[in-house]
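What you see is the complex with one protein chain gone and the rest in place.
For subunit A:
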Amino acid sequence: MKPLHQIIKRPLITEKTSMVREGGNVVAFEVARTANKIEIKQAVEKAFDVKVEGVNTVLVAGKVKRVGRNFGKRSNWKKAYVTLAEGNEIDLFGV
């Protein structure tokens, strides 16, 4: 298995992720584009010492940005919504 930080890149804290988090014990991460759901599940379980119930992933298309007449595209990336089993919790602020 790859090192964990190559699979889980960073936690994703936004308005949307905050909402799903409150709604059903789901945390969101930005993950490697090549990682699959199984790898993500294992990585999260190992990194945070929790039990994962399921993983949903989504490929996010990078935005096309323009500077003057030059166009550029931000990289595509993968987002993972990880549902934790009941009784498990991840404190994303490390407090």
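Methods note: contacts are C-beta pairs under 8 Å (C-beta built on N, C-alpha and C of every residue); 3 or more make two chains touch, one makes a residue touch a chain; residues count from 1.
Note that in this section contacts and distances are computed from a predicted model.
Comparing "1,2-phenylacetyl-CoA epoxidase subunit B", "Glycolate oxidase", "FAD-binding oxidoreductase" or "Trigger factor" against the UniProt entry of the hidden chain yields the protein name "Trigger factor". Contact residues of subunit A toward the unshown chain are 12-15, 17-18, 93, 95.
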